[in-house]
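Complex shown without one protein chain; remaining protein chains in place.
A, B, C, D and E label the chains in the order they appear, each numbered from 1.
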Amino acid sequence: MADPPLHTTRVKLLTVIAEAVLEDRLIRDVKRLGARGFTRSAVTGEGSRGRRVGDVEGANVRLECLVSEEVAERILAELSASYFEHYAAVAFVEDVSVVRGEKYI
Amino acid sequence: MADPPLHTTRVKLLTVIAEAVLEDRLIRDVKRLGARGFTRSAVTGEGSRGRRVGDVEGANVRLECLVSEEVAERILAELSASYFEHYAAVAFVEDVSVVRGEKYI
Amino acid sequence: MADPPLHTTRVKLLTVIAEAVLEDRLIRDVKRLGARGFTRSAVTGEGSRGRRVGDVEGANVRLECLVSEEVAERILAELSASYFEHYAAVAFVEDVSVVRGEKYI
Amino acid sequence: MELLQTNLLTPVVLAFVLGAIAARVGSDLRLPDPIYATLSIYLVFAIGLKGGASLSQSSLSEVALPGVAALLLGCATPVWCYALLRRTADLSREDAAALAAHYGSISIVTFMAGIAYLDSIQVEYEGFVPAFAAMLEVPGIAVALFLARRGSGKSSREGLIETLTGRSIVLLTGGLVIGLLSGPEGVEKVSAFFIDPFQGVLALFLLEMGRVASSRLGDLRQSGAVLMAFAIIGPAFHGLLGVALGWLTGLSEGGSFALGILSASASYIAAPAAVRLSLPEANPSVYLTPVLAVTFPFNLTLGIPLFHTFARWFHG
Amino acid sequence: MELLQTNLLTPVVLAFVLGAIAARVGSDLRLPDPIYATLSIYLVFAIGLKGGASLSQSSLSEVALPGVAALLLGCATPVWCYALLRRTADLSREDAAALAAHYGSISIVTFMAGIAYLDSIQVEYEGFVPAFAAMLEVPGIAVALFLARRGSGKSSREGLIETLTGRSIVLLTGGLVIGLLSGPEGVEKVSAFFIDPFQGVLALFLLEMGRVASSRLGDLRQSGAVLMAFAIIGPAFHGLLGVALGWLTGLSEGGSFALGILSASASYIAAPAAVRLSLPEANPSVYLTPVLAVTFPFNLTLGIPLFHTFARWFHG
Partner (left out) sequence: MELLQTNLLTPVVLAFVLGAIAARVGSDLRLPDPIYATLSIYLVFAIGLKGGASLSQSSLSEVALPGVAALLLGCATPVWCYALLRRTADLSREDAAALAAHYGSISIVTFMAGIAYLDSIQVEYEGFVPAFAAMLEVPGIAVALFLARRGSGKSSREGLIETLTGRSIVLLTGGLVIGLLSGPEGVEKVSAFFIDPFQGVLALFLLEMGRVASSRLGDLRQSGAVLMAFAIIGPAFHGLLGVALGWLTGLSEGGSFALGILSASASYIAAPAAVRLSLPEANPSVYLTPVLAVTFPFNLTLGIPLFHTFARWFHG
């Protein structure tokens, strides 16, 4: 991978997509486990538990957190333990270069 | 790139942004070509075919699929062939580390 | 990182998340600095400047641009100089493989 | 038969049918999510306001007895549902409790369709009946969650708090209190928005509910005959019980009918949210499919004239 | 002249102008997408309900003749549009067919503005005219897609199915059937929501249409003079034809006007969606710009009084 752009830091971008009923819990969890912020959007989707669209079926929520590697691992571990068995949920991590990286770590 | 976090698998995250009128077709296509799920959100945008905002101009849809490398390539090839000439569309692929990766491959 | 899929080009995906009041300015800026297109979505979030949800508190906007490395750096530099001190804003860059890459560079 | 036709050929019921047909033929017709959410805020708040204004005109003695009956019904319904489902339908403890929560709680939209029916045949009812909706909604869910958790050591506190602070309860009780405090003259000032267009808004909402219900039809096959039978016999029995209790506690024909349809209705907003949080092991298609694809349409089309027939028997 | 002023100084038309001005000066005024979608659901369903209730009062003999005329008009319009545009405007087969689909189909909102105008000058019209909208909408698109595909071997099935199950057709015919089944008394119950506020909702919707139309103005220069002329002369001619057919088939002055404005209107919802799916080679700015930036405002402002003048001539 090429060098990160000037003045940027490598951090992890953790994305969680889960059923909307979990929204408050997930936000509480990621903050407790060290995320300094998050971005949230409303999405719909389909996975192993079928379609999730609309208010009655229950839509999904998408949370993105810029975090350090340790925090990312901690959040993934906790989410796996708490939600992945019974709830519709997906989580993945990637590398990004962020401006003012010290804010997120 | 650093090691993937514990208990995660490297998969491809394929993102397609296209005019909303294609939504049903795209979903049908990615499923047929091997995607086990997808996440969908409503977006707007601008590209070589001009602005796309609102109901009349036709908004865009954004589909994300966690897939294996082969499936990603297959989908990209099919989309290029079917839609990229006449429709507003963009597609890109990146590497992510996902929990419970076996679900997506 | 694995080889990019066939017929794809490596470009940068630049994501900016900022308070919605900046939307028009940001779009003007990224286009002026060389982005050939962008995708926009409405998000909410929380960061060092507190919660941002809803019309009165002011929601956030999320802009994604596929750009060359130089353009990405130029945009990051300009955003840092113009907005990061006084406005709620986050920006990060990652590598993606895009179909028909010549359109974006 | 005539009651059936009167009920079926109203815009409210026909809009539901249209929504279902549209979904069947693959139409893109659907209400955007924010609109769906807003219409349900509107409907629940409006029914609360109306009930509250009427409550402010009623004496405690009229209200108390049927109110206690509603409360008892709310507590008892999930108990027998749970027991019955565990025994006959071969469901896990969590699935049985989840269904009990849904049938113990209520659907305010089903109730509204019943009220719209009464209005259209010009049968009077005690205006304070919507207040009973608040009394039936919470206990049904609470008791069912308690049944599931009994002995498991886990708590269902979060699900319960979610229910109590959920928008349906807050808006219904809030609307009741506002209607009570501002009285008929106060509610009069907002009636051009909250009262007059009510039936039309309900029709628009049911257009969307038709789509939702029909999209569940595909899952019906997996549900098994016992569950299907329960999804019709259960509400029919709860409706009969509600009508009977209304009659016993002094409600009019219209009021008994209203308590009947309320009792027969099964929740598809408050209960699913609470169950999802507190009983994640329960399988959503076990509880949502019968409620949405069978009970809701049954009550809307056949249940309403059926419970009116019951009410006529008792009051006849 | 006086008719022109009567039409221009209504809130409905002025709201359109306000929306256009707001967009010009760069205002952030715009209706959120879910609201735009819902208002169009509301408007189409409401016009269907009203038409259906009126249809239930009409005899087949009154309706049949003008209905057949509407159907013929729907089939014939795209044919001459296509032939003309291929010859004069130097368009590709796909672009010409796309435009033919738009001008062959109809805009229910333009029609509603015409009805609002009739109401405001208190001219009666046959209430069943909205039923003709359903007859004009589909054939226009179907014939045009067929013209484009003729001999190319490709099918336009998907685009056609999309049109038939699209929300405008489903809601319009659904509303008509519901109005027909529940009759005037049924529709009366929802009139405080679907009938009385209609013109106000239309004004709000046109506020947004003004913005959309004005945002297309910039593309006008690229469109060429022939296309611009077509965007005015085409609808003027279709309007005249509609009025004449109405008069011939026994409609009143108001009814002939209503068929005229319907025929003059060009689709900007159903046709673009169908064309985008079935004729992706056609260039959206070739068809959307004339329809939205020229024909729609023309019909709304000048077309309405013009077609009313035509109707007065015929009906003497």
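By our rule, a contact is a pair of C-beta atoms (placed from the backbone, for glycine too) under 8 Å apart; a residue touches a chain by one contact, two chains touch by 3 or more.
Quick caveat, the model's predicted, so the values are computed rather than measured.
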| item | value |
| --- | --- |
| Visible chains that the absent chain touches, using the contact criterion stated earlier | C, D, E |
| Which residue of C:E19, C:E73 or C:D95 touches the chain not shown here | C:E19 |
| Full-complex contact with the absent chain, from E:P34, E:G183 or E:G224 | E:P34 |
| Touch residues of subunit D, complete complex, unshown partner | 32-35, 37-38, 41-42, 45, 49, 161, 165-167, 170-171, 174, 177-178, 181-183, 186-187, 189-194, 197 |
| Interface residues of subunit E (partner: the chain not displayed) | 9-12, 14-15, 18, 21-22, 25-29, 31-35, 116, 119-120, 196-201, 203-204, 207 |
| Interface with the unshown chain - residue positions in subunit C | 19, 21, 42, 50, 54-59, 86-87 |
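Keep in mind that, in the parts below, only the chains that are shown with their structure count from here on.
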| item | value |
| --- | --- |
| Contacts common to subunit B and subunit C (chain labels) | A |
| Superposition rotation for subunit D onto subunit E, Cα-based, multiple of 5° | 120 |
| Centre-to-centre distance between subunit C and subunit A (centres being mean Cα positions), rounded to whole Å | 18 |
| Multi-partner residues of subunit C (each touching 2 or more other chains) | 1, 41, 94-95 |
| Per-residue multi-chain contacts in subunit E, two or more chains | 33, 37 |
| In contact (per the touch rule at the top): chain pairs | A-B, A-C, A-D, B-C, B-E, D-E |
